[in-house]
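Pasting in a structure now, in structure tokens, and then I'll have a few things to ask.
One protein chain omitted, others in place.
Coming up: chain A.
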Amino acid sequence: MAQPAALVLEVPEAAGDADLELSPCEESDVHDSFHRLIQEQSLRVAEEGLELLPRGAAGRGRQTLPRPAGAPVHSSATLRVLASMPSRTIGRSRGAIISQYYNRTVRLRRRRNSRPLLGNVVRSARPSLRLYDLELDHTVMEEDEKRSLLVKELQGLSMAQRDHMIRNMPLSLGEKRWLREKSWSPKGKQQGQKGRGGTFSCSRLRYSCILALHSLGLVLLSGLYAARPWRYALKQIGGQFGSSVLSYFLFLKTLLAFNALMLLPLLAFLVGVQAAFPPDPSGLVPTFSGLELLTGRGCFTHTVMYYGYYSNTTLSQSCASPRETGQDSLPYNMPLAYLFTVGAAFFITCITLVYSMSHSFGESYRVGSTKGIHALTVFCSWDYKVTQKRASRVQQDSICTQLKELLAEWQLRERPQSACGQLWQAAMLGLGWLLCLGTTMGCAAAVLTFSEVMIQRPDADGQGVELLALPLVVSVLNLGASYLFRGLATLERHDSPVLEVYMAICRSLILKMAVLGVLCYHWLGRRVAKLQAPCWEDFVGQELYRFLVVDFIFTLLDSLFGELVWRLISEKKLKRQKPEFDIARNVLDLIYGQTLTWLGVLFSPLLPAVQMLRLLLLFYVKKASLMANCQAPRRPWLASHMSTVFLTLLCFPSFLGAAVFLCYAVWQVKPSSTCGPFRTLNTMYEAGTVWVHRLERAGSGASWLPWLHHFLVENTFFLFLVSALLLAVIYLNIQVVKAQRKVICLLKEQIRNEGEDKVFLINKLHSVYEAGERRRRQDLFTQPWLALGSEIFLPSTGIKGTCHQARPSLSPTFFNSD
């Protein structure tokens, strides 16, 4: 055992605690409320050792608790010592919190400044008993002293670290404000100010400027926080339905932000510029009829909305008609601008998506987060946002169901299923998947044949409602298949509800991606071949617009019939509860709509604006339908895991597919020769290479750009190098995670050992006190004359009287005897 000599135990003589009960059964009586302990700590200055004032009012309304069965009986002296253990006082008294944070700050500063010597490094990360000074020490610090020490340490930290440290402290707001104010005084004040009058006023000015800027920043931040869109609506939804349904609406808000981000460069560099230099109107412009809103044709065709409107020349500012060779002020090369702006918009979206995905992943996945599901359910599943009685009842029911399912799962694992049962389950699963894949392939084949039929028709690019046929068919197939999948999911009963949700998402996703793949082939492969004379890019842009509009109409109808009518039916006829809000399906619809937008950005730069309008309307419609018709899902929903999954799905099949489509369209497909900014070129990408070659020929100062282009983009070696580096980084990260897991195992082992040490020490302490008491009792009875000069107390009343006499000899004998 380690160094016991450092401990100086004094069995305290409590003068005033006549009411101190001896019975150690009520350990809770030894403890007190916050206010009491804080008072005690400040009163403790003049007294040595620990003194616990007895609990005053008995009628606090709190019941005394039965001790856990089987716990050892400790003497009250042991209990008093235990009561001042750091692990107990840390949570209770302000003085202990302050000293704990003082220690942490010191460690943080030291860690920042220098590496600790290897010999001094403590082998455990957990604060061990051995590291703490017991508060029973003679040099007990006053609370004010501790506070000033803490302030001094905080001043040594950087601003961000200081704020972080103060924010983490479990103290009241008033104290935190005090600490922050005190620790903000500049370092110049600490050092001597003799003969430094000028610099002192400069530093004071700087300090007040920094303070003013900081408070301005805080005001702006809080203003921004208050001005968030839909703050009240989201609060209402969260209060009534919980975090799971709220995650859908938050995802909708995220998508709105992504679309706004994409729209900004497009508006600034394409739409705005082209609208300022309109081309000569070709032919007569048809009048506005209501059909344009559905088909996107008619008077929308020759507007800034579609690809065909953009000119392929260099726009210049000097005269009205653009010239071929723009030598005038501010020549604006429209083809180049189109290519670069669309590329830049996609690149920014990609970076933002990957960043938010990795950020969300970092927040929601932890090493070892699959274990400990019972503890997590009990402590982390109650959603404090929920405020309504009905909603919290639903939550309680769902937690009850979840716990019952967890217990059942555990019991199932204890008693594994028979081979017959497992085989049956596997067969059902296989059948379900077979059916789903079959449905997917059937839908894809149906879409392909229908699109071929549409192409073969003589008036393939008519004006009327027949253009809406393909979008209608696709939407109907999507809806029907999703209902089929839902029915299939209820038939095959899964043990784990999370798995069910994931499987449903997978199946719907595969279907949607298959259908979109077929459509992409249809547009880029077949339509381009068929429609060479008119503008095929315009046509594709309009098709995507039609898809967006029809999908929106179907979502509205689905909300109307799926939720409203179903609720009426289920309440009146079937006497069941309201239908649940199906989060997975709704989120997949959002992702589908966003994929369509990204597919169409190249051909219709204003499509993100259409999508934003769609999302705004969808928010209000869904919210109204939710409030009126639905209830929260009864199955538990891991909200933060799900948001990560949604973002990942948005990034990988959705954005990646759109990026591949874009790359193919830019690199491989011949643009139409009568419209758009790339009329005269073989591929859209050629606009870039033509410009680079022109730069090269001009031989101007920007000759590094063609060189860069030649060596980085056209040279494949560079790409191989980058891929190899990426693989190496991924491998290193995997190894780091593995090592961290090993360290976690070792630390767990260490914690267990420390726990055993602690139990051993407590028992030892108790046995030492017991031995001492027995000896004292023997002494008293054999030599009563020792008690002369002090009051004689019977042993049954406790240690108080005997301590007075026997104290000097007690302490050393305790430890030497063992």
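Everything below uses one rule, namely that a contact is a pair of C-beta atoms (placed from the backbone, for glycine too) under 8 Å apart; a residue touches a chain by one contact, two chains touch by 3 or more; residues count from 1.
Methods note: contacts and distances are computed from a predicted model.
Engineer: For the chain not present in this complex, what protein name does its UniProt entry give, out of "NADPH:adrenodoxin oxidoreductase, mitochondrial", "Proteasome subunit beta", "Calcium and integrin-binding family member 3 isoform X2" or "Fructose-bisphosphate aldolase"?
Structural biologist: Protein name of the absent chain (UniProt record): "Calcium and integrin-binding family member 3 isoform X2".
Engineer: Which of A:Gly372, A:Gly421, A:Gly480 or A:Pro534 touches the chain that is not shown?
Structural biologist: A:Gly372
Engineer: Touching the absent chain in the whole complex: find that residue among A:Asp383, A:Glu537 or A:Glu563.
Structural biologist: A:Asp383
Engineer: Looking at the whole complex, which of A:Ile399, A:Leu435 or A:Val473 touches the chain that is not displayed?
Structural biologist: Result: among the candidates, A:Ile399 touches the missing chain.
Engineer: For chain A, enumerate the residues touching the unshown chain of the complex.
Structural biologist: With respect to the unshown chain, the touching residues of chain A are 27-28, 31, 33-35, 60-62, 65-66, 68, 71, 87-88, 90-92, 126, 164, 167-170, 172-174, 234-236, 238-239, 243, 363-366, 368-369, 371-376, 378-390, 392-393, 396-397, 399-400, 403-404, 406-407, 410, 638-641, 748, 751-752, 754-756, 758-759.
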